[in-house]
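What follows is a set of notes on a single structure, which appears directly below.
With one protein chain held back, the other chains of the complex are shown just where they sit.
Then we have subunit A:
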């Protein structure tokens, strides 16, 4: 216990140096947590935009549909399949969809669009589409109207209440055509989807594409999205080979790759940050050892065992790192939560650049507690490893040499 007390007192023999080292660790931890939570927050947001509002985390299709996404590869809604899917403990909700393409036209304007036939009630539990309504009203199952994404509506210069003509190819080569009033406008997080999506009740889509009772997918929401592979595997086993069970990562490999690339880049930045912390701590240790060379020699001379002296110096380093870490973590908590509630948003050309890659230029932080703990542990480990320097110096210390002036 007296070693701990002495270590704490020793920290304050050069208060300025200790404060500067603690400040370096404080800012490093703060930045590190901020970067880590921003990285996860941005990716979570991206996934939420692309996955949460569109694909769902897992989809079930007829086998082969994903390789050839034609209406002819759709399948009949089957209560037994639904029951099997729902029986999986990790499945929270499922929603059937009929998804295809059509040419949307109004007046002299036309544009290719993605048509989603959905069950308005079930879809709500998965993609919370109703919350995306910016004008008009959400769909009812028997409605004859459609929802148009904000970007598409602008391009077609339409308004709520206008009529849109959809034209395309239906099931088994039939012609799909229909006139639909615009009932509401949705704003989707993904700019790509926001520029091309039309949503209508499932029955209306089945009617448009002449595919009664047919769907292209069941979209699933999950209790826990951490272990998608295991859920996918057990669902696939339950449903058999006639169906394909796909995760969002398989359906949107470009997003997964983008996240992986960005994560790797971020790791380099973090490694650089850790390197800076290491130099900061090491510099302090170096100066401290040089300044106290005589004193350390004297302590060994009067009978302090090198093991005890090493523990003393280890405590001194650890106190500096721990205090810097704790203060950094405490300061990062309100900042991370603030940036989660009021995310960083980029406007102008910068925003357009992000939109070209298909996602909104909004950068929220993630409030997952692991960021705080993990970064704290990493900096603590760095401190612990660097604390070995004084220990090694003490092991090699020769009291006569150290006490030479």
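Note that in this section a residue touches a chain if its C-beta (ideal position, glycine included) is under 8 Å from a C-beta of that chain, and two chains touch if they have at least 3 such contacts; residues count from 1.
By our rule, contacts and distances are computed from a predicted model.
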Candidate names "ABC transporter ATP-binding protein", "Anti-anti-sigma factor", "Spore coat protein CotJB" or "Isoquinoline 1-oxidoreductase, beta subunit"; UniProt protein name, chain not shown: "ABC transporter ATP-binding protein"
Contact partner of the left-out chain, one of A:46, A:118, A:252 or A:300: A:300
Interface with the unshown chain - residue positions in subunit A: 2, 6, 9-10, 12-13, 294-295, 298, 300-306, 308, 399-400, 403
